[in-house]
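With one protein chain withheld, the remaining protein chains of the complex are depicted in position.
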Amino acid sequence: MVNWEYSESVESQDIVKIKDKYQNFVDGNFQQPNSKKYINTISPSTEEVLSKIVISNEKDVNNAIKSAQMGFEKWSKTSPHERSKYLFKLARLIQERSREFAVLESMDGGKPIKESRDFDLPQVAANFFYFAGWADKIDLSWGAKSLKPHGVVGQIIPWNFPLLMLSWKIAPALATGNTVVLKPAETTSLTALLFAELCEQAGIPDGVVNIITGDGTTGSLLVNHKDINKIAFTGSTQVGKSIQKSLAGRDVGLTLELGGKAANIIYEDAAIDQAVEGVVNGIFFNQGHVCCAGSRLLLQESIHDEFVAKLEKRMQTLRVGNPLDKNTDIGAINSKEQLDKIEGLVNEGVSDGGKIFQTECELPGNGFWFKPTLFTDVQPSYSIAREEIFGPVLTTLTFRTPQEAIEIANNTEYGLSAGVWTEKGSKILWTADRLQAGVVWANTFNKFDPASPFGGYKESGFGREGGRQGLLSYLKAES
Amino acid sequence: MNNKTEAQSIKWENILELVFDSRIDSVGLNERVNSLATRSIKKESKLDALNMIVSMCDLTTLEGEDTEGKISQMVAKAITPNPSDLDIKNVAAVCVYPSLVSIAKEKVGNSGVKVAAVSSYFPSGQVPMESKLLDTKYAIESGADEIDIVINRKAFLEGDYRRVYDEIVALKEACGDVHLKTILEVGDLKTYENIRKASLISLAAGSDFIKTSTGKLSVGSSRQACYVMAKAVLDFKNLTGLSAGIKVAGGIRDAKDAIRYLVLINEEMGDEWLTPNLFRFGASSLLDDVLKQIKKLKTGAYQASYYFPRG
Partner (left out) sequence: MIEIKKTYKNYVGGKYIRSESGKTFTLNLKNDSFEVPLTSKKDIRDAVTSSKAGFAKWSEISPYTKTQILYRLSEMIEGHKDSYIDLLVLGGSTKNQAKKDVETAIENIVWYAGLADKWEQVSGNLNPVNGEYFNISHQNPIGVVFSLNSDSNSLTSLLNSIIQPLTVGCSVISFSEESSIIALKFAEDINNSDFPPGSLNILSGQFEKIFEDVSKHVEINLVSICKIIPNEILKKIQENASSSVKRIINMPSEDGISSILPFLETKTVWHPKGT
């Protein structure tokens, strides 16, 4: 009997050159920040310090916005054709340095190289390619001549898909004629700073793209700055609400992409093996650090036992380990804070009475790790059934009729995404019609495309990113 | 003799629900199979894997031009795949037409290499049942250890699943103790759901192994078909407790691809199936590529075909 060992097929780190310390990218070049406060940025899989980034202060935010204003004047004078060509150029540069970006992303954020290489980076390039083509076709998109850019856009992005979120923000903003000040998450700033190098390489006019690092305080300064014309935020619902509150009474555009607690509905007439794959992909992809993760498994009661048995067996083959190992399926949890939060909620789930299943796997010593986890025997009132865990933890609930599935699925303040599994077409369409979710995946999950609008209902936010509808997030109708 | 649970037919009524409940989403399935192909194996395990593949090969020749001389050459290779590396053990079996079974049996001697014969009017099966039983019995009387039959695709595609089942039951009976592999011919079945149904019907009828293809169509085996069959074998085991085997044949050109099959079986079924008793490769050119890769691993240099004796 052969004991199968997959190779430590580790992607080399040599391709990446990380500086000891990073500056902000403002007005077309890297500049010494005014703030003297630096923090370490670490690799969550080894806890080693990778570099230092600055926590930008009021002066830094001010400089960035001033630069973006001047950039807006330049960008407005740049013809749409030219803007299109700049974005195409960026797309090409990203493609060329893809491997470098992927390795850096995995080191800085903890996600498996398999994902950063095969999912994140191709999507990043695709986003720039897609929006490059809109830059000179805005009048085509809605047949409305009165749509104009906001001006200076402040963008705050999270740590779960750092470079991808950057592309979702910067590409459409620039394509629609805006200029940006982007603040990446403080635990994952390195790929954004490398992207800034590409902007230099591509010759993007000074001030059009500004990237400043910092934490919540920096974000706050950005949001509250008097000269910002629009804010685009992706992150937790809690912070989203406070941003919305800060902007009350001000004429500043806002789009929010917040949390989720998506229901993955499995009807009894689903293609079961593929549904199992979809459920696994839905919650364990990116360690569950996904706002649209299928974190609630809604099983039709008649197939509950069969499905759970297949699911547990499939979960057991998931490999947790070094993100740079090409065979790793599940990487490190992004930070100690996040790990603590996950552990807390899981413990609550157990004490509430949920039945827990965790795969048997060896976790590395250093770093932040959590085993793939499944809860069954859960009541809708448990916190694990209501709160966003943002980790590799799946909670199971049952239903008996389609109507009940809808009620349970919608019984949440969130409304970002949902999954529907059945081989019956009319049931897919009926269900999709009734789900209060901005994205419905039928017989699939976690599918993204720059051409496909993404965003939520209710407390998952408002505004869409991607597609023709996504352009509206960066345009306003002139009254 | 195979030391596993002997395959036996189960009642038609007991398999009906599983057969008609077959629902597969092809896009999702393709994604899963493709993601399995991204696994990479440790160098040490690679050598083990390659040796395992050799032990799982059924060296095959099924041509009108086969003669006793040709078979003798092939058997020699089957017994000693690489004379300059005796660490490499014999393959699982040789697979021939019924009229070549006697010579094959004579030449394998007690080397451990089995003699498999195709029958049931391979490859089309488009004849009355009597003819299918005739060539099967002839092959067994000539000394075949294993019989590879083809399912009645005509009946299957006409929707007469019962007939497909009954024919295999009859052929299984004719085989007695002789190990029976049932070829689904996935290239004729086309859809994954058809492959699943045919798998379940064949398993229910008592097949020891289900096999992807005759190798005579341009569409041979695929990892997707193998995945469908693996799921069917597992679901069948869940229902009956019986473990059946899988043989992939037709179109597996190189060692790299063969290893991907093993990865698929390992992750989807577990290592119980990683043995010649439960998994086989129908091979002709595959064996040479595996031998090349083994030599490369041991010496560090890329190899050419002419270093290895023709079979």
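Labels A and B are assigned to the chains in the order they are written; within every chain, residues are numbered from 1.
We adopt the following convention: a contact is a pair of C-beta atoms (placed from the backbone, for glycine too) under 8 Å apart; a residue touches a chain by one contact, two chains touch by 3 or more.
Source: prediction; values computed, not measured.
A.B. asks: As a test of the contact rule: which chains in view would the missing one touch?
C.D. replies: Across all of the complex, the chain we cannot see touches A.
A.B. asks: Of the residues A:102, A:126 or A:275, I need the one that contacts the missing chain.
C.D. replies: In the complete complex, the chain left out is touched by residue A:126.
A.B. asks: Tell me which residue among A:84, A:155 or A:189 touches the hidden chain in the full complex.
C.D. replies: A:84
A.B. asks: Can you name the residues of chain A that touch the chain not displayed here?
C.D. replies: Chain A touches the missing chain through residues 81, 84-85, 88, 126, 129-130, 132-137, 140-141, 402, 425-427, 429-430, 433, 451, 467-468.
Simple rule for what comes next: only the chains that are shown with their structure count from here on.
A.B. asks: Rounded to a whole Å, what is the gap between the Cα centroids of chain A and chain B?
C.D. replies: For chain A versus chain B, the centre distance works out to 45 Å.
A.B. asks: State the interface residues of chain A toward chain B in the complex, per the touch definition above.
C.D. replies: Residues 1-9, 114, 118, 269-274, 277-278, 317, 326-327, 423, 443-444 of chain A touch chain B in their complex.
A.B. asks: Given the complex with chain A, which residues does chain B contribute to the contact?
C.D. replies: It is residues 23-25, 27-29, 31-32, 38-45, 48-49, 52, 231, 266-267, 271, 274-275 of chain B that touch chain A.
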